[in-house]
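For this depiction, one protein chain was excluded, whereas all remaining protein chains were kept in their positions.
Showing chain A:
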């Protein structure tokens, strides 16, 4: 079996974001980066499937972006993926989801992947389009928002998270693509021996121009912080004093404290 996992590297969402000079994305300097949280579940699920099948599948992990994304690839390799593909692109943020999906599909189309795992969305752009679009471009069966995954006899049984705690169960024949939701599994921490082993694993670098033949279908005109609604009271200072002030407000404005 041949497995592909697509991952993205994103900034820590606790960061303070500044707008870049083009005004269309955040300034990428001075941010701490990590693997997109949803993608960690995708990597973990692929590695668990490999373990289930006695180590037979080969897992390729792919990421698009500047040189720093190699760090995310190395983490995925240390978690148990076999080989990495770095699609080098310093202008990744100018590409729309259609182009991102086209890049991945162009890479994947001749590789014979049986199963592709992605996160359900990225934490920074959050369009939730790329995974499904890859499946459409490749003609793969697809299910999104997985909180359950099982593989038996060539068939994937996927549990999709719907609203209000309900789940929808579907079966997919291979080749298939699934997008992973938080809570699907518990992603492992790479162990030191596996981090050392990962250093020897191959990371193939490909220039994005070799794979991208599509124009974007949407364009970002501007990025900006949301307008502050204000109105709320902001309390800052010494903790003991803050508690007294908050209790005073709750007594005045709510019937909860008397």
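Following the convention adopted for this analysis, contacts are C-beta pairs under 8 Å (C-beta built on N, C-alpha and C of every residue); 3 or more make two chains touch, one makes a residue touch a chain; residues count from 1.
The rule is short, and it goes like this: contacts and distances are computed from a predicted model.
Peer 1: Just by its UniProt name, which of "Carbohydrate ABC transporter permease", "PadR family transcriptional regulator", "Electron transfer flavoprotein, alpha subunit" or "Type-4 uracil-DNA glycosylase" is the chain not shown in this complex?
Peer 2: The correct option from "Carbohydrate ABC transporter permease", "PadR family transcriptional regulator", "Electron transfer flavoprotein, alpha subunit" or "Type-4 uracil-DNA glycosylase" is "Electron transfer flavoprotein, alpha subunit", the UniProt name of the unshown chain.
Peer 1: Given the contact definition stated above, which residue among A:1, A:141, A:195 or A:212 touches the chain not shown here?
Peer 2: Going through A:1, A:141, A:195 or A:212 one by one, A:141 is the residue touching the chain not shown.
Peer 1: Need a quick check: the contact residues on chain A for the chain that isn't drawn.
Peer 2: Contacting residues on chain A, toward the hidden partner: 11, 13-14, 16-17, 24, 26, 96-98, 101, 120-121, 123-129, 132-133, 136-137, 140-145, 157, 159-173, 176, 182-183, 186, 215-226, 228-229, 232-236, 239-240, 242-244, 246-247, 249-250, 253-257.
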